[in-house]
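Structure first, then comments.
Omission of a single protein chain aside, the complex is shown with its protein chains in their original locations.
Note that the chains take the letters A and B in the order they are written out, and that residue 1 is the start of every chain.
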Amino acid sequence: MVRYILRRVLQFIPVFIGVTILLFTLRSIVPGDPIRMIAGEKSLAPEVYEQIVERNHLNEPIYIQYGYYMNDLLHGDLGTSYQRHTEVSKIFADRFPYTLQLALCAIAIEIIIGIATGIISAIKRYSFIDVLVTLSTSILVSVPVFWLGMLLQMFFGIYLKDLTGGTFSLPLSGAGGPISQFPNWMHYILPAITLASVSLAFTARIMRSQLLEVLNQDYIRTAFAKGLSKRAVIIKHALKNAMIPVITFIGIDFGAMMSGAILTETIFNWPGIGHEIYLAITQRDWPIVMGGVILIVVVVMIVNLITDISYALFDPRIRYGKKKGSE
Amino acid sequence: MAGAAAIGASALQGCGGGSSSGGGTPSGGAGGGDSKAGGTLAYYISQPAFIDPFDLQESEGTQVSSNLFDSLVDYDFVTGELVPAAAESWEISEDATVFTFKLREGAKFHNGDPVTAKDFKFGWERIVNPNTAPDPSAISYHLGMVKGFDELLSGGAKELSGVVALDDLTLEVTLTQAYADFIFVCMHPALCPVPTGGAAADYKTYSRAPIGNGPFKIKGEWVDDQYIQVERFDDYYGEKPLLDAVDFKIYQSPENAFNDFQAGNLDFTQIPPGQISAAVAEYGESADGWTVQPGKQCLLGEESSTYYLVINNNDPVLKDKGIRTAISYAINRQAICDTVFDGTRAPADGIIPPGIAGFHEGAWDTAVYDVEKAKAALSAAGFEGGEGIPTIKLSFNTGGGHEDIMQLIQADLAAIGIKAELNALEWAAYLDALQAGQIQIGRLGWIADYPIADNFAYALFYSESGDNNSKYNNPAVDAKILEARQITDTDARVKAYQDIDKLIAADVPVVPVMFYKHSRVGSQRLNDFFFGPNMIADLPKAWLTK
Partner (left out) sequence: MLAVKALDTIKQHKADQPNGQSGNNQGNDAAPTRTLWADALRRLLKNKMAVVAFFWIVFIVLVALSADLWVPYLLGSPTDIDTTLAAQNSKLPPSALHPFGTDNLGRDVMARVIYGARVSLSVGVIAVAISTTIGIVLGSLAAYFGGIWDTLIMRLTDVFMAFPYILFVIAMLAVLGPGFINVFIAIGLLGWTSIARVIRSAILQVKENDYISAAKALGASHLRIVVRHILPNSIASVVVYATMSIGSAILTESALSFLGLGIQPPTPSWGLMISEGQNFMVAAPWLMLCPGIAILTTVLAFTLLGDGLRDALDVKVTD
């Protein structure tokens, strides 16, 4: 197991270097002068401009800049934002909890509702409820997330305002202030549902198809033939095997939520990292963009590793260190 | 929010407290017994970039910082006059190069240190000195005319030699060139004193919890994305605030804030676009557009900023004044204000907006919608019905409603026969193209740093100004601007700038489109709350109904 983890970490190194090279390539070809952005519509005094360029090594060739950046990175320094004079690590230390909490809420919804509907739909195959689940999951994967978020805001925040007391349209950040009349968790409901919507539909679909496939296999048929009850077969045998791809998906999805939440964060003005990086791209604040992407890539790697390890808990057939999938 | 980014990118700046009377007898407001005193006001801002005067440039940080600090002088937007603030009096030399300020006796910083001329010198040097923070300040240009500026900025000198503390209460500022309006520069909220006693030694700490000389002091420190709390400073030299404290609550968007306002959690906020008429119906409109009183709570007064079309005066097609004139006549400004902004902008009839000394209605006679005159101007220029004019590119930055404005302008131009195509660019790419002179027609919003005509005439139209993006070059205008800068008599100077404005208007180097207006609302319990054209609230005067 330890050797497996080590191997995975080593495998990650070239990907990580590839990502940093890709970032620097983008940085060198994206038009727009980050320093000019600092003063916005007003012009920056030439002397000040020169000084900022020099301090950030922006007058050096791009590979030298890469060298500086990687050297700082190895020392744990992600640099300082051009726009805000704030350390990138501090910015993300502030932002990351918001993203993480929202992702965890969404994942919880995804697991509970997604898996449950998937199972029900598979067991009651071809029933009315199955058709309903299939159709509604298809709709959920086809809806633009930002539009769904707006619909929810409109429905709960505006049309049902009197009923909900305006709770659902309230912002997160104001709640942290000195005056707040609603508990903090209320603010998570709509963004978490929005963020979870697509994923829970996929989870349900995968759960359903996997369960159907497993139920079709010989050993399950044998179990039925032995006269075990349907419930026992499904819980004891089928679910365990059918869960593996679902877990893979949820693991990957959690990683995707780290960055894929840009739209949800934008609609709900959630102060998360996706929104932060998006704004930084538009402002050409490269230290934030690079720090943010690197953060996401590392988090995704860790989550993937944990997912892989958790297979072992569900499928004893998978042994690490040996060739994967050998039975 | 994109709109806020575009507009907020360069900030509106001005004085602290629009109409605060200088000096005066300290009112008894702070004490008990007065029914007006007390209470905490909840005030919406979005996340500021800085609250430290070191790099104070955007509106959000300025709203906070202007209450923590007092600059030398202040400006009363109602009377249009300069009033004393940290300086009780000042003198300007005959040649408009030496400014001498007499500071108030007994004024204190929030940490108890006395406010001296040295603190002003330190505060100003702190902005220019490139080693104060990790990167130099972007706003040092305010002091660009002060003697010794270049030397300090380039790192060659240790001090700003043009700023001298003659004694504890006398500050002398020497400029490298005549500039009578420098007195207005001194009201900028960034040009305030910073305590020399070591309180600001660590940039990181100080920038999160600045210690100033203003009517309010910071409570704790700035909590990112959450709040900045300030409370009444009891040792303030001037009129003490009636409020006990102000909570600047940070929201991600005006929509969020407005919802919270409606839920009763905010006393002052922005009205989101599209909800203005509903808000006016519900909360009533302020009598003067700038002051909130119970029942008259919506502020729709003018702001000191102008939305205009930058025209590249060197462009082979647009260097023809006739075409520029036709374009200016062709634009239906009222339609833009009504359809895109729900009436929260006013059609601009000049480049200098209301609230600036020298503003007068109908300043630019070409800045009106008149299709017949537009067509006539085209014919006079030899392009009957737009015949012979190649397709013109209208460039703009994406987001912020500019798409809609540009589509309307495109339609207006089509109506007089000028074909135009839209060219949307990202903000960063747009700024690059703009400053490199690679656009034909673009857009900008100019927000005055100081309430003076020079901040328009010089900044936008002086041939060598860095903000002259239309590359306008008229030697007669250049000469007259430099002349006007030397006039020490205020009225004569304002008159001179109005003449310059006429000269510029005759050349139609740019096309004014709209003046910005407030779209803010206060709560039912808010009284005497003045929010001026410079987007700074006069908080010491405001009080809450209990």
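Basically, contacts are C-beta pairs under 8 Å (C-beta built on N, C-alpha and C of every residue); 3 or more make two chains touch, one makes a residue touch a chain.
This one's a predicted model, so the numbers in the text were calculated from it and none came from an experiment.
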item: Identified contact with the non-displayed chain, of B:T170, B:Q410, B:N473 or B:N527; value: B:Q410
item: Touching the absent chain when the full complex is considered, from A:A93, A:M154 or A:I235; value: A:M154
item: Touching residue (missing chain; options A:L102, A:I115 or A:I281); value: A:I281
item: Residues of subunit A (touch criterion as defined above) contacting the omitted chain; value: 14-16, 18-19, 22, 26, 29-32, 135, 138-139, 141-147, 150-151, 153-154, 158, 195, 197-199, 202, 206, 209, 213, 245, 248-249, 252-253, 256-264, 266, 274, 277-278, 281-282, 289, 293, 296-297, 300-301, 325
item: Those residues of subunit B which, in the complete complex, touch the missing chain; value: 2, 272-275, 278, 332, 334-336, 338-340, 398-399, 403-404, 406-408, 410-412, 414-415, 422, 424-426, 428-429
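One rule holds for everything that comes next: only the chains that are shown with their structure count from here on.
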item: Computed distance of Cα centres, subunit B from subunit A, in Å; value: 40
item: Sites on subunit B touched by subunit A in the complex; value: 1, 5-6, 8-10, 40, 42, 49-50, 55, 57, 130, 133-138, 140-141, 144, 150, 153-154, 207, 223-227, 229, 247, 249-253, 255-257, 259-260, 262-266, 426-429, 431-432, 435, 444-447, 466-467
item: Partner subunit B, residues of subunit A touching it in the complex; value: 31-34, 36-48, 51-52, 55-56, 80, 82-85, 94, 157, 165-166, 169-174, 176-181, 269-271, 282-284
